[in-house]
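Dropping the structure in here first, questions after.
What you see is the complex with one protein chain gone and the rest in place.
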Amino acid sequence: MEKTRKIRVLIAKPGLDSHDRGAKVVARALRDAGMEVIYTGLRQTPEQIVETALQEDVDVIGLSILSGAHKTQFPRIMQLLKDQELTDVMVFAGGIIPQEDVADMKRLGIKEIFGPGTPTKDIIRYVMKNLPKRN
Amino acid sequence: MTKAEEIAEGIFAGNRRSIARAITIIENEEPEAREIVARVYSHVGKAHVIGLTGAGGAGKSTLIEKMVKEYRRRKMKVGIVAVDPTSPFSGGAFLGDRIRMQELSTDSEVFIRSMASRSHLGGIARATKDAVRILDAAGKDIVIVETVGAGQSEVEIIKVAQTIVVVHAPGLGDEIQAIKAGMMEIADIFVVNKADRENADKAVIDIQSNLQMNSKESPWKTPVLKTTALTGEGIPELVEKIEEHRCFLEGDPECRKMSMRARAEAELVEAIREKVTSSLIEELKKAGRFDELIHEIMERKIDPASAAQRLLRKSVENET
Partner (left out) sequence: MFDKERIAEIKKEKERWEQTTLQDWTKQCNERKEDFRNTSNVSIERLYTPEHISSLDYIHDIGFPGEYPFLRGVHATMYRGRLWTMRQFSGFGTAVQTNQRFKYLLKEGETGLSIAFDYPTIMGYDSDHPMAQGEVGICGVAIASLRDMEALLDGIPLDKVTTSMTINGPAAMLLAMYVAVGDQQGVPRGNLGGTTQNDNLKEYFAQKLCIYPPKPAVKLTTDIIEYCTKHLPRWNPISISGYHIREAGSSAVQELAFTIYDGITYVESTMKRGLKVDDFAQRLSFFFASHNDFFEEVAKFRAARRIWARLMKERFHAKNPRSMWMRMHVQTSGCTLTAQQPLNNVTRTTIQALAAVVGGTQSLHTNSFDEALALPSENAVRVALRTQQIVAHESGATQTIDPLAGAYYIEALTNKMEEKTFEYIRRIDEMGGAIVAIEKGFFQKEIADSAYKYQREIEEMKRTIVGVNDYKIEKEETPIELLRVDPKVEKEQLANMHELKQERNKKKVEEVLGKLRRSAEKNENLMPVIIESVKAYATLGEICEELRQVYGEYKELIII
């Protein structure tokens, strides 16, 4: 029997932002690259996102936000991940996150920000290359 | 303590991280998998396992969400395993069932896990059985397995669930004739969801007559219930009926033992089959000629069945 370590990714839409075209295109691209993608749907609270990451035991979380509310949502999500000892999960983000906020977001622990126009293959390559070792 | 022991202890304590990690370990067949399953097995048997299936659009996820809310009202703990198909092309999967149940995520007594069918052809993940056991051992009173509504392959659910609920919604183009063969036979409870639709009552009557025609010898008469998952109508009655079925299974000690025996036998046979297949293929590969035959099949010089015959005959010859 072949061992299949599948990469499990959670794509999440925090807050009230309802633009999901990008999140869905990325989810599909990751699926087509052989990953198992769990999508939370719209309007998730930080608690829902982190709890989902926990139950689904994901390797990667992709946060999508275009509403400008990342400065409130992301710190809360990252804190909850810490509280749940999920710091070995890789977190990336996409959407509309101004250049001047990127440094702050990275300081919170978000590994990379993929802005508008990022090819999906760049995201796939990044995930494959930087997959966390799970303990 | 070994890692497996630690995780098992966590499962018995209902620790969500342990449950989640254990399911991953089993899905990926990591070294600890066997020991975890072994340790957990003795704690299994308290949960009532419900299989829920039906065509896409029938409203399974919404129905589950309302059922779970009802179970929670009764202070029962619930585990849900939602299975979706792995793409045969990419090997990846889109697991979107929990979207409609997301409100339940933050209820600490509800555990939802999405699983992809991976390489298992039956439509239900091999690891699903073990995932169900883990949730059982973690203290869940109810474990619901939701599967892809692909029809034929739903018969696989029997091996996992004690009560099988088949969900149908009228007016979505798949009328009674289209309900896949096998679904009628396996259903312990039939649900017509979206009962506020026009042809709901007709659907109920059609299904009932169909069930009567195909009635088995079983003393349990499969009921047809109506629900409107969106508003919650019919849900308490459904939960009651499931409970009734559980009592039916347990109440008749022979019936319960028989189904347990049948299930244990099926699992043993399946486990043997898996083991035999994988070790046999390993052997055949080592003995040579495996790749050669694959090329011959591709060049249409031989068909797969004959190739298998040749390999196995050779293997037997080598043994003697």
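We call the chains A and B, going by the order they appear; numbering starts again at 1 in every chain.
Operating definition for what follows: contacts are C-beta pairs under 8 Å (C-beta built on N, C-alpha and C of every residue); 3 or more make two chains touch, one makes a residue touch a chain.
This one's a predicted model, so the numbers in the text were calculated from it and none came from an experiment.
For chain A, the list of residues touching the undisplayed chain reads 15-21, 24-25, 27-29, 31, 39, 41-43, 45, 67-69, 71-73, 96, 98-99, 115-117, 119-121. As for the chain not pictured, it touches chain B at residues 56-57, 62, 65, 94, 96, 99-100, 102, 171-173, 230-231.
The working rule: only the chains that are shown with their structure count from here on.
Taken together, the chain A residues at the contact with chain B in this complex read 1-6, 8, 27-28, 30-41, 44-45, 47-48, 51-52, 54-57, 84-85, 134. By the touch rule above, chain B contacts chain A in their complex via residues 16-17, 19-21, 23-24, 27-29, 86-87, 89-96, 98-100, 102, 105-106, 111-114, 116, 118-119, 274, 278.
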